[in-house]
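One structure below.
With one protein chain held back, the other chains of the complex are shown just where they sit.
First chain written, first letter: the chains are A and B, and each begins at residue 1.
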Amino acid sequence: MRITSQGLNMTSNSFPMMMSDPGVQHKLGTVCIFGTGDFGRSLGMRLLQSGYGVVFGSRNSRNFSLLPRGAQVLPHAEAAHTAQVIFIAMHREHYDFLCQTAGEALAGKVLVDVSNNLRRNQYPESNAEHLHQLIPAAFVVKAFNTVSAWSLQSGGLDANRQVLICGDSCEAKQIVVDITHSLGFTALDKGSLRAARELEDYPLQLFPLWKLPITLATCLTAFFFFYLLARNVIYAAVNDRKDISFQIMVSLANKVFPIVSLIMLALCYLPGAMAGFLQLYNGTKYRRFPAWLDRWMLCRKQLGLVALALAFLHVLYTLIIPMRYYIRHRLSDWTISQIKLNKTEAFDTTMAWRTDSYFSIGIVGFCFYILLGITSLPSVSNNINWREFRFIQSKLGHLTLFLCTTHAFLYGWDKFLRPSAYKWYLLPGYMLALVVPCVVLVLKLVLVTPCVDRAVTRIRQGWERKPACMGNWP
Amino acid sequence: MRITSQGLNMTSNSFPMMMSDPGVQHKLGTVCIFGTGDFGRSLGMRLLQSGYGVVFGSRNSRNFSLLPRGAQVLPHAEAAHTAQVIFIAMHREHYDFLCQTAGEALAGKVLVDVSNNLRRNQYPESNAEHLHQLIPAAFVVKAFNTVSAWSLQSGGLDANRQVLICGDSCEAKQIVVDITHSLGFTALDKGSLRAARELEDYPLQLFPLWKLPITLATCLTAFFFFYLLARNVIYAAVNDRKDISFQIMVSLANKVFPIVSLIMLALCYLPGAMAGFLQLYNGTKYRRFPAWLDRWMLCRKQLGLVALALAFLHVLYTLIIPMRYYIRHRLSDWTISQIKLNKTEAFDTTMAWRTDSYFSIGIVGFCFYILLGITSLPSVSNNINWREFRFIQSKLGHLTLFLCTTHAFLYGWDKFLRPSAYKWYLLPGYMLALVVPCVVLVLKLVLVTPCVDRAVTRIRQGWERKPACMGNWP
Partner (left out) sequence: MRITSQGLNMTSNSFPMMMSDPGVQHKLGTVCIFGTGDFGRSLGMRLLQSGYGVVFGSRNSRNFSLLPRGAQVLPHAEAAHTAQVIFIAMHREHYDFLCQTAGEALAGKVLVDVSNNLRRNQYPESNAEHLHQLIPAAFVVKAFNTVSAWSLQSGGLDANRQVLICGDSCEAKQIVVDITHSLGFTALDKGSLRAARELEDYPLQLFPLWKLPITLATCLTAFFFFYLLARNVIYAAVNDRKDISFQIMVSLANKVFPIVSLIMLALCYLPGAMAGFLQLYNGTKYRRFPAWLDRWMLCRKQLGLVALALAFLHVLYTLIIPMRYYIRHRLSDWTISQIKLNKTEAFDTTMAWRTDSYFSIGIVGFCFYILLGITSLPSVSNNINWREFRFIQSKLGHLTLFLCTTHAFLYGWDKFLRPSAYKWYLLPGYMLALVVPCVVLVLKLVLVTPCVDRAVTRIRQGWERKPACMGNWP
């Protein structure tokens, strides 16, 4: 443990990990912070609360008033000598100035780069790597940039408590990890300093993997909304001179959501099938997929979760149907008309079978849907092995898709025979919804046929078709 | 690694981390346990199962019968010499006796304090720190006190598998962490020994952050229950001589739950707004909030989850309405009366619009509600960054509040115009429910107006209003 023993020799302040003399264990040592901005101050406050000594390195003495009580302030170079660990809480622009003023003083120190940029790829290399190039004799660690000043003050009570750490020196990282724990955060080692770029991008991102699925869901929803608006509401207004616009709120929504949900569920499993055929075609798994397919496969989980949300909406919209004024009115009207005509409609067993199985399959499908959603929770998917993950996401996933597709077919039943279903020559929504799922199910069916399955499995196990032996697989 | 090499030199038992001779790796070394109580015995049993040698330190030889097979028993001082790590599984009262009998023998040893107290703040300092004061020459580590004897025996299979550890010496902690892993638990380092107090309080607490929200929910529920009981049931009994007490079970519950849920959801976002105005008033963020506001802000997550649970109840209570005998009876009565009077009520489009949008907005609001709940799961909130967390909990949170408030307004519609709504001059419940949410939404609206927003942002970024320049901000 070279650094730390150095630490013992050259400075008086010692870290827990250096202390083997049990006598002085209650002093946690002194830490230095360069920069007196908001983050620096919040960090200093928290370090003081946790029992560290804090020395601020600052150019001028303008804004002492704001600094937490109990903290010293010194010029950078002098401050650097007081501690083994120095937090660099200043903007990248000042790094040059920093290494001019305190360059030598920082040699052999642990520099914790907490800086963030305003936007991604603002600079050629990450701030931490830049710092390390400026002061190669120091041990640079990237940490705390994913933590906000606010959660430092509140102790991260209701927010993310993880501090991501990366750096090339393990001893340096260990020291920062100890400080992290003392501040009441948990540390997650992200490897070498080359991960700094990733860490600096992390706080800037806003659900990157969700963008594509949510955009897709929005477009599909908008399209089907206007499609069905034209086909149902406007058609009724134009042809039958009937105002059924009130149906937009529930009836229409309850057509759009399940349609989009089913299509998106199918889109979760389409890339997998396409990848299978692509590998068959290439005769190897070692050729990269086209970029768009890769991107698509990476957001399958998010696609599925958005689909689940829409399915959930569909379920709720369906369950409130019997409470709607429109439905109640129609039912009592119907009963009254029956009486007037003085006839009772005979009970239609086929109808009962059809509607009941339609509901039943929908319910079971939805339960599997939920199951898929639950298993995609981080804490759950971290507790199942690869085989179990494949079983649920692939086997149960396709079963869910099959059930939901059947649900849609039962909904349609014989509608497609009636001419009334083709208003303005527009297909009913549920038919459009069935295209993609059917394609996916057919593709999957082909892939699981023994001969194809064998070929794919061999390829996935690393087998490669030589140009020579092109013909020798099924 | 001083301790461990000491370990090698002075004793024959070696820990995995000390063994660099690969030959003897299958012996995990000997561990000593002081105290033959239930926890000591369970710990010993588990250590033996995991392949450690176990020596019990005991005053007398009374209760050998109970000790696990394969364990030695020696007087404290002798026992101490057999191992580098000693678990102190005895009550704090006996610590003095312990350091009299075995004081010297414990110097340089790793003492694992597993003790718990009967209630919080039973003693001025934590047991572990007390032990360290008695035997300063030992390396005291607090661990395993959060684990129950039962889960030690069962291997913590269906319970919390985390062992919280704190101590001042990192080498000592590392040794205990290794033992923890060998016993099949995961270790979580909580920092220096000063965290021992927190660790000793941990097993005593019972949902501390939930107390306030649940008490609040109970009081609100009770109040609104009796308020509506008087307003609806008793009023009907007194004025109309009608017994509608059966409505208590569903109708009344389904009024109380949404009301309390909406109020509590609003109470999640009220402190945030108040904090904003307080910071504006103080002109700085570095002045502490009053204690009650801090406490309030700390349990916002729990407030929200209780509100979600009540909203969930509301949804279920609503969905079963059409199945109720009362409703079915009323509907068929209504139909029959229609026939008798031989008239059919015309379809009221406004009514259809109103009820449908009421349902629709409620459903969408509930889905956002659920989304907020899911993102507050530890494993989810640990995987989103600060910006994403803020986006969901603040932006989506206020949107949810807005939707649910609109839902309540649509429910009320023009009820407030009818005199019949003010039985005994008591306002209908939904009106009372709307007060807090409206206040919160208005406050938030003020805070997001550009000029105010700019001021708040500046303050949150650490800017401070000097007494001098009091006037120079909007």
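The rule we apply is simple: a contact is a pair of C-beta atoms (placed from the backbone, for glycine too) under 8 Å apart; a residue touches a chain by one contact, two chains touch by 3 or more.
Source: prediction; values computed, not measured.
Of A:Val163, A:Ile179 or A:Leu193, it is A:Leu193 that touches the chain left out of the display.
Only one of A:Leu48, A:Val73 or A:Cys170 touches the chain withheld from this view, namely A:Cys170.
Remark: the omitted chain is touched by one listed residue; of B:Ala77, B:Leu204 or B:Leu443 this is B:Leu204. Summary of contacts with the chain left out: across B:Ser182, B:Thr221, B:Thr344 or B:Thr406, the touching residue is B:Ser182.
Summarising the interface, chain A meets the missing chain with residues 1-3, 132, 136-140, 168-171, 188-194, 286, 297-298, 300-301, 315, 318-319, 321-322, 331, 334-335, 338-339, 344-345, 347-349, 351-353, 355-357, 359-360, 363-364, 366-367, 370-371, 377-389, 391, 460-462, 464.
In the full complex, chain B contacts the hidden chain through residues 1, 16-17, 19-20, 22-23, 25-26, 28, 37-38, 41, 50-51, 65-66, 146-151, 154, 157-162, 178, 181-184, 186, 202-207, 243, 245-247, 249-250, 253, 309, 312-313, 316-317, 319-320, 322-326, 328-329, 332-333, 335-336, 339, 377-380, 382.
One rule holds for everything that comes next: only the chains that are shown with their structure count from here on.
Separating the CA-averaged centres of chain A and chain B is a span of 24 Å.
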